[in-house]
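Could you have a look at this structure, given as structure tokens, before my questions?
Here the complex is missing a single protein chain, while all its other protein chains stay put.
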Amino acid sequence: MKKSTLRWPILAVAGALLLTSCATGTGGQNDDDVDYDPDAELSGTINVLGFGAGDEIATTRIDVAEEALGDDVSVKLVEGDLDIQQLLSSIAAGDPPELIYANRDQIGSLAARGAILPLERCIDGEGIDTDQFVDSALEQVTLDGKIYGIPEFNVVQLTMANTSLLQAAGLGIDSVNGSDWAKVTAAATALLQGSGDEISVIGVDSKMPEFFPLWAKANGADLVSDDGRTANLNDPKAVEALDFAVNVYNVQGGFAPVKAFRDSADFFGAENQYASNELGSMWMEQWYVNVLNDVSPDATISFDTFRTPEGEPLAFASGSAWAIPAGSEAAAASCRFAKAMTATDTWMEAANARVDLRAEEGKAFTGLLTGNEDADAAIQELVTSTGSAQWDSAVEATYLANENTFSLPANPADAEFKKAWQDAANEVLTGDATAQEALDKAQDEAQDALDEAWAKFEE
Amino acid sequence: MSTVVSAAQLSARRRLSNRRETVAALLFISPWILGFLIFTVWPVIYSGYLSFTDYDVINDPNFVGLENYVTMFEDPRIALSLTNTLIYTILSVPAHIIVALVLAMLLLRAARASGFFRTVFFLPKMTPAVAVGVLFLLLFNGQDGLINKVLRAIGLPAPYWTTDPFWVKPGLVLISLWAMGSSIVILLAALKNVPVELYESARIDGANLWQQTTRITVPMISSTIFFLVIINTIAGFQMFTEAYTAFFGSGNTTYSNDAALFFVIYLFQQGFEFLNMGYASAMAWLLFLVITIFTVVQFVVSRRLVYYEGDQR
Partner (left out) sequence: MTSTLDPTDAAARAAAPLAAVETAEAPRVIPPRRRTTRSRIARVVLYVVLAGCAVVFTYPFVWLVSASFKPRSDVFDNLLIPKNFTFENYLTIWQEAPIGVWLVNSAIVTILAAVTVTASSAMVAWGFAYFRFRGRGALFALVIGTMMLPGAVTMIPTFLIWNGLGATGTLTPLWAQNLFGSAFYIFLLRQFFLGLPRELFEAARIDGANNWRIFTRVALPLCRPALAVTLLFELQASWTDLMRPLIYLRDSDTFTVPRGLKSLLDQFGFGGEYHWEIIVTASVITTVPMIILFFIGQKQFVDGIATTGTKG
């Protein structure tokens, strides 16, 4: 080949080289030069990644937030869950979104890598009152003493049991709310009907592996230290909890058949497992109450919070948070947007919008868990009676749970940490390992990941 | 009048026409060459570089030498996911080929209606892989799924496809068979190419259907089968979306299954969930190596087993 024909391929490669080397990550950039002033006029565009404006709660608040930002700012929502590939690609290109809406348990690792900004200056500048947020929610977004997210929403768990099945077996709600583990196991066998391929009623569903942290905490084990540095997965109390929760399945024939039957339930339909008497009792996130009320208002269900063996209410809090990516070009606007979205007044407006909507539909307003304590209290005043003691008790239980939440503090290896305990739980569920073995292994994996991540963070 | 051409002139002319031929060929091939340099060579070099770094995309890459490769040796999940992938591939490739062949042979005899059926068989490829994952969970549910209902009706054992670690991969193989339409199309074309006379004379000699198939059909289309084996093996090694949606999807269930941890899924987890891009790049290179070895082995084996018709270029 002639030299000349070689020339342009070389140019092409060199060009590509140049283009790619121009793009480096945004990590570690800070917002020292950003001016957070609640009275300043802002302009520009903020791209929001991960938030979907699905219902009136969202749209009402967005309207309020847009007003707070003023006419010169345009808000563009990239609908759909926060997709980590999307986020990484945009960061790699040096063009991250101005604001992201993430799950609170993702904040830790994003913060540790410098992908999102610590929000001190934003909070001071715009005057966000962090006391208004639920404590456990704030803990989830605080790493190394710094806050990295503005919490939004809170999800708690409730005990939901089939009243008629309970009565038929001569049991009360205290047998299945977790306040006595022996009773729970007994209830599981008592309420179970059928076996193997032919299960027709699941006795008790301990919701593994998802609810393992809840069971562990109920038994007194904190899976990770408060400063997020030391994993504690093989704490004897945690092992005990895992054993117990898995055993609930084992006395009913094993996890596989129970799960298969559970998966086939018409979860969101009129023939859901409560309406068709296919489930004795389980613990479930509070939003399911609304679904049940919608599709099967006549089902007989007993509600309570999740209870510790001491009989105290407990819930594992989770939810979302607003965070500002490093390198965001409109950090001030993003900050103001987040502030507006989570302000007490904004929540009130949204709640009122829902109250009106429900009134039109002839339905009751069952409350809203906002992650903002002040808003929660105010909104609780707006709750109207559903006209039935059963559904009212669900709302009460929800608010009670909301006052007794805990969470796992943020840590820089949250994905690996979560995976470690989930894998451990799965192994015990499929009978591949004992609880002690699985959690020992998980402890090693998790601690290694944490050590590595903290080391990098401190560099 | 003939011109006397010297030997030197002749060879010069040949060199010139060779040169012209080369240039012309390269001109035609130039789009690919350009694309190759920009979108293959450069990314491959860069990802090779990344495999020697610790890179989380958010911050600049950080050179760590062979650390990633050393870790790969010690990581039990690497062996696990590689084994899973191998088992899946070994199960799915023969299953694909055999079933596609049977269906293609049926289509061959269907003459008139074959066009319609062929389109029907190709349709499932239109379904987004995400939907296939969801369908898997629904249809293969151990208790209520359609598949098990049918199996029980016939009196066959109905395993827990979605939860029993032993049956997870066979279940995934089955659902992947649903989308084998392209193999059927290709095999049908090859089957049509087998000279009818061979069957005729075999029939005259008293060969039954099985003998005809194994002695005539399969050898005659062996080159196409070989092509499909290669393609499907490469695809099998890269199995991702359906299994990810069914067993590792972010929102649907935290219940995952080690039996469904395929190599690319683990790669994806390392790269995009744990933000170990450097490690993920090293993993990608390992996969490339494995695929290449497999393909070379298949080529070597093919020399003995595959019959080539004419064209020895």
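Which chain is which? They are A and B, in the order written, and residues in each are numbered from 1.
Convention: contacts are C-beta pairs under 8 Å (C-beta built on N, C-alpha and C of every residue); 3 or more make two chains touch, one makes a residue touch a chain.
Please read all numbers here as calculations on a predicted model, not as lab measurements.
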The listed residue (A:D266, A:E329, A:E349 or A:E396) that touches the chain absent from the view is A:D266
From B:W42, B:Y88 or B:F247, the answer for touching the chain not displayed is B:W42
It is residues of chain B that touch the chain not shown, namely 18, 21-22, 24-29, 31-32, 34-36, 38-40, 42-44, 46-47, 50, 57, 103, 106-107, 109-131, 135, 138-139, 146, 178, 182, 185-186, 188-190, 192-193, 195-196, 200, 221, 223-224, 226-227, 230-231, 234, 237-238, 241, 249-252, 264, 267-268, 271, 277, 280-281, 283-285, 287-288, 291-292, 295-296, 299-300, 302-303, 306, 308-313
Missing-chain contacts on chain A, rising order, are 16, 18-20, 22-23, 47, 49, 52, 54, 76-81, 83, 85-86, 89-90, 92-93, 95, 97, 266-271, 291, 295
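The rule is simple: only the chains that are shown with their structure count from here on.
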Note: chain B sits from chain A at a C-alpha centroid distance in Å of 38
Listed in rising order, the residues of chain B that touch chain A in the complex are 22, 26, 33-34, 37-38, 41-42, 46, 56-60, 137, 141-145, 158, 160, 162-165, 250-251, 254-258, 269, 272-275
Note: in the complex, chain A contacts chain B through residues 1, 5, 9, 12-13, 15-17, 20, 24-28, 81, 84-85, 88, 91-92, 109, 113-115, 197, 199, 209-210, 255-257, 259-261, 263-264, 326, 413, 415-416, 419, 422-423, 426-427, 429-430, 432
